[in-house]
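Attaching a single structure in structure tokens format; questions to follow.
All protein chains of the complex are present and in place, except for one that has been dropped.
Chain nomenclature is as follows: A and B, assigned in order of appearance, with residue numbering initiated at 1 for each chain independently.
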Amino acid sequence: MVVVPVLLWSGDASEPVDENAVGAERAEAVARTCAACHGTKGGFETDIPSLAGKPEAVLEAQLLAFKRDEMPGATVMPRLTRGYEDDELRAVARYFASLEAN
Amino acid sequence: MESRVSAEVSFSVEAGLNMNNKNDKKQRLPTPVPESGPANPGRRRALRLLVAGLAGAALTGRTPGLANNRGSAAWERIEPARERLNGATPKDGAIKLDLPGVTQDGSAVPLTVEIDSPMSEDDFIEAVYLYAGGNPTPELLDVYLTPLVGRARFSTRIRLNKSQSVLALARTNRGEWLAGDREVRVTVSGCLSRDDTYDFDAVMRTRVRVPERLEPGQIGEVRTLIDHPMETGLREDGEGQPIPERIINEFRAEFNGKSVLKARLYRAISANPYLRFPIAPNGSGEATFHWTEDTGESVSESFRMETG
Partner (left out) sequence: MGLLGAGTLLAAGGLRVYAGRPSHAHVAVVGGGFGGATAAKYLKILKPDLDVTLIEPNRRYYTCPFTNLYLGGLRDFESLGHDYRELQEDYGVRVVPDFAEDVDVDGRRLKLAEGSEIAWDRLILSPGIDFRWGALEGYDEAAAEKAPHAWKAGPQTHLLRRQLEEMEDGGTFVLVAPENPFRCPPGPYERVSLIAHYLKRNKPRSKVLLLDSKDNFSKQGLFMEGWEEHYGEMVEWVGLSNDGRVIRVDPDRLEVETEFGTIHRASVLNVVPPQKAGLIAHRAGVTDESGWVPVDPNTFQSRKAPGVYVIGDATEAAPMPKSGFVANNHGKVTAAAVVADLEERAVPKPTWANTCYSVIAPEWGITVANVYEVHDGELREVPGSGGVSPSGAPADFRRNEARYAEAWYAAISQDVWGTRPPG
């Protein structure tokens, strides 16, 4: 009994990935979410780093490492990156890398 | 309206409690909700508990959309409700169920039942039965009313383990059946942590609020609460040992020895069972409230009420 989060208990790992998952439009849509902490188009530097124009390989490696909990001391990023497919994270890395650094 | 908060009741509440740290004043029990994903060491246990919690429920591994349950009346879909009706067809829509349409905390969902009835000696609602078909056990609460409540209306708090329809059946003193139901969407919000908290030292402590004085014919309101974990028997403690079921299973309210309201509580009533109901005393006298635990322990409180 008690509260059982059936919503979290979906065994549906086989849910098909959206066809646009790695497309540019999808990558931009996911990246827009990042802007709430990294600024519009990932280009606002604070104690939270700007992402615009960073090397794709670095961004991709970091995002995947967050998702796999391989970043010691990480705060919210592991919890957030686990919400996305690896391919989505790679596409987001590609998108931010393609932007001009500020 | 004057109020009274009862003193602590002194008797052993440790019996039947299979827990450590009973000296901790505030003990928090983890309820089966994964809080922070695989990184959280508590998650594995949480998922195991979750499976235990669902044992016996016909579950496909995902939440059925609310619409999927449609097609038949709610009372036809819940077996104990059908058994209770024993072939009778209730008048549907005759019970008003007030529940939030969406709740982010399935451990304590406020519920109010209201039925249009004169509640007179020859025409009253004598019983109300509440069910949640999507819970591991569908029974929530049986309430037996008398004309001394004055009005067929009461409130409590229930546990819902997923989105589902809550059903109420009612029987009049003439043997007619009424029904009503209401969909509730239970969402999980990571923004809400959900530990069941209760105070071990205070188990069986009661709180009661009754009107001290009423005008003749006036309907007053009673609020009652008893500190109690309402252990479902479906959980494990920190060491992975099952926690035995331990619940308040009966509540009685009497006025001058005559029943006002009697309730059978099941394990889906929220921790610290709460009941709010009207009272229409036929004169001055004593209101008495009794709670009984499934261990046989019980506690009573009495209050003087003046009318006129």
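Here is the rule we go by: a contact is a pair of C-beta atoms (placed from the backbone, for glycine too) under 8 Å apart; a residue touches a chain by one contact, two chains touch by 3 or more.
Small disclaimer: the values here were computed from a predicted structure and weren't measured.
Novice: From the listed residues B:105, B:139 or B:301, report the one that touches the chain absent from this view.
Specialist: B:105
Novice: Using the definition of touch stated at the top, determine which of B:78, B:225 or B:261 touches the missing chain.
Specialist: Going through B:78, B:225 or B:261 one by one, B:225 is the residue touching the chain not shown.
Novice: Hey, which chain B residues sit against the chain that's not shown?
Specialist: Residues touching the hidden chain, for chain B, are 1-5, 28, 34-40, 62-63, 65, 100-105, 107-108, 110, 185, 187-199, 207-209, 223, 225, 227, 271-272, 274.
Novice: Going by the touch rule given at the top, which residues of chain A touch the chain that is not shown?
Specialist: Counting only chain A, the missing chain is touched by 7-10, 12, 15, 18, 20, 25-26, 29-30, 32-33, 35-41, 43-44, 46-48, 52, 73, 75-76, 79-80, 82-84, 99-100, 102.
By definition in this document, only the chains that are shown with their structure count from here on.
Novice: Could you tell me the distance, in whole angstrom, between the mean C-alpha positions of chain A and chain B?
Specialist: Spacing between the chain centres: roughly 43 Å.
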